[in-house]
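Here is chain A:
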Amino acid sequence: MHWNSVGDFFAMGGYALYVWGSFGACLVLMVVEPLLARKRLTEVRDTLARERLADELDHQSGTS
Partner candidate 1 sequence: MLKVSGLACSRGERRLFSDVDFSLGTGEWLHVQGANGAGKTSLMRLLVGLSPADAGEIRWRGETAPSTEFRRDLIYLGHHAAVKEDLTPLENLRLATALDGVTLNERSALAALMRLGLRGRENLPVRVLSAGQKRRVLLARLLTRPAVLWVLDEAFNALDVGAVKLLGELIAEHLGNGGMAVLTSHQPLPVPGGKALVL
Partner candidate 2 sequence: MNPLLATVRRDVLLALRRKSEVLTAVFFFVIVTSLFPLGIGPEPVLLKKIAPGILWVAALLATLLGLPRLFAADHLDGTLEQMALSPSPLGLLVAGKILAHWLLCGLPLVLLAPVLGLQFDLDASALGILTLALLLGTPLLSLIGAIGAALTLGVRGGGVLLALLVLPLYIPALIFGAGAVEAHIAGLDVGGHLSLLAAMLVLAAFFAPWATTAALRVALE
Partner candidate 3 sequence: MGNHGGLEGGIGVKQSIIHWFKYASPQSFYPLAGRMIPWFWAAAAVFGIAGLWISFFVAPTDAQQGEGYRIIFVHVPASWMSMFIYLVMAFWAGLGLALNTRVSGMMAQALAPTGALMAALSLWTGAFWGKPMWGTWWVWDARLTSELILFFLYLGFMALQAAIDDPRRADKAGAILALVGVVNIPIIYFSVKWWNTLHQGSTINLNKAPSMAQTMLWGMLLMALGFWMYSIAVALTRVRAIILERERHTEWVKHALE
């Protein structure tokens, strides 16, 4: 372990902007992308569920 303190760790020997800028961007994008993929999946599922509900309602009222 070559970091003397937490502040030392975050300072990254004077390269804080560049190191955290890189790792931060990776972290942010790699959190956002799965969330977007997940959202796309849930949206399709919701639409399909709503369609099925509408079909069932049609069925019950006998208008289908």
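Candidate selection criterion: all candidates are chains of the complex that A comes from, given by their letters.
For the reader, a short list of remarks on this structure follows.
One rule holds in what follows: a residue touches a chain if its C-beta (ideal position, glycine included) is under 8 Å from a C-beta of that chain, and two chains touch if they have at least 3 such contacts; residues count from 1.
Small disclaimer: the values here were computed from a predicted structure and weren't measured.
For chain A in this complex, the touching partner among the options 1, 2 or 3 is candidate 3. Of all residues in chain A, only 1-3, 9, 12-15, 17-19, 21-23, 25-26, 29-30, 33-34, 37-38, 40-41, 43-45, 47-49, 51-52 touch candidate 3 in the complex they form.
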